[in-house]
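Other chains dropped; remaining ones untouched in position.
So that you can tell them apart, the chains are marked A and B in the order they are listed, and the count of residues begins at 1 in each.
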Amino acid sequence: MNKIDKTIKPVTKAAPKEKSALRAIKGGKPVTKPAPMADDTPIIALNLPTAKLSPGMAAYFRKCQEKLGFVPNVLVAYAFDMAKLESFVAMYNDLMLGESGLSKLEREMIAVAVSSQNRCYYCLTAHGAAVRQYSGNPLLGEQIVMNYRAARLSKRQRAMLDFAVKLTAAPWSVEDGDREKLRRAGFGERDIWDISAVVAFFNMSNRVASATDMRPNTVYHGQAR
Amino acid sequence: MNKIDKTIKPVTKAAPKEKSALRAIKGGKPVTKPAPMADDTPIIALNLPTAKLSPGMAAYFRKCQEKLGFVPNVLVAYAFDMAKLESFVAMYNDLMLGESGLSKLEREMIAVAVSSQNRCYYCLTAHGAAVRQYSGNPLLGEQIVMNYRAARLSKRQRAMLDFAVKLTAAPWSVEDGDREKLRRAGFGERDIWDISAVVAFFNMSNRVASATDMRPNTVYHGQAR
């Protein structure tokens, strides 16, 4: 990994954020054609110069580029500080991609239902695309973006999203009865933790995105329609 | 660190959570006097057996015990899964204890103002105590718990908490004007990120706590009165 790291140049002044981020990923070479991430400039409304990517994060960004064709803007946004980027990535990957009684689709459904309650443009765009992709059902993504009650959900998934939206809108009112409803819908103790943790995580992410006017990669909009 | 790790025994069945967590910390030896963490039993309303602490986390728990005299219950709650505990601790420590233009007191003030908006018993208790300690002003902690508008704040701190509460209650409505108010109150770009990130983090933590009925260590209540 060292070889690649050498090519990553520190950003020495407050250059437009996403351009310097691209440079960080590409090793400072000029970008010769419009990159997918460059479409909504700047990525956030705060002027925070991108830091030198740590080896681990540089590898992760390259993996994103290879696998997705782009680096999600949220990662570029956090890339001004490696400690913040790394802890965000660690938590995100554990929650959304780690082992769980919830399918990846279900976790994305929660992400979208929470983000709809909070009207978060960034997360609705990125995770709406994920629901469309994981489900192979473009309508499902749209429905949860717009009003999850309009989706034709199983009882299990409806209970899951009802809990998600209640915990988002009125966390102070969640009590034993709410956990019982999840148990009756078939969720185990660990599942309830996982639902709660995903709901909680997107209540965090939605607020970072709204606070900074974070803009999603344009490529999401057309995915899996 | 190995030496200590050997003493930590894996939990082999779903024992009452806080007892097994204690055992994990103490190396399975019987606890001879009431430990501060055992006061509100159980710590959460989900039955999740504590996992074997990783070496890093075992060390961290011991450090808590030495420095604070107890392990905060939130850590015990997350200790059913090391990946979750570690990413939580990493993010928490970076945000609340890492380098920032915000003082530690200011970050705790944000934690309490957010938790008051969300009426989170756990976080109000733990971070209310922190505000009392860092500020040396017991009233300040009470005031932010009850209604931050009642506290006699500097313009800077008032702007910070106004932003925190707006981002908590109506994240969709945060726009350029809100960031401008922070800039006019003297906050820089990185400060605005840090304020936002702390607000966001406690919107996450509040929801994990509410979703699981997490109970704070009783010791907090009497601290720094």
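By definition in this document, a residue touches a chain if its C-beta (ideal position, glycine included) is under 8 Å from a C-beta of that chain, and two chains touch if they have at least 3 such contacts.
What you see is a predicted model; the values in this text were computed from it and never measured.
Participant: So 2 chains are in place, but how many copies does the full assembly in this file really have?
Facilitator: The entire assembly in this structure file is built from 6 identical chains.
In this text, only the chains that are shown with their structure count from here on.
Participant: Subunit A to subunit B: how many Å between their CA centres?
Facilitator: Their C-alpha centroids are separated by 23 Å.
Participant: Once bound in the complex, which stretches of subunit B touch subunit A?
Facilitator: 45-48, 80, 83-84, 86-88, 90-91, 94-95, 98, 118-120, 167-168, 171-172, 174-176, 179, 189-190, 192-193, 195-197, 199-201, 203-208, 210-213
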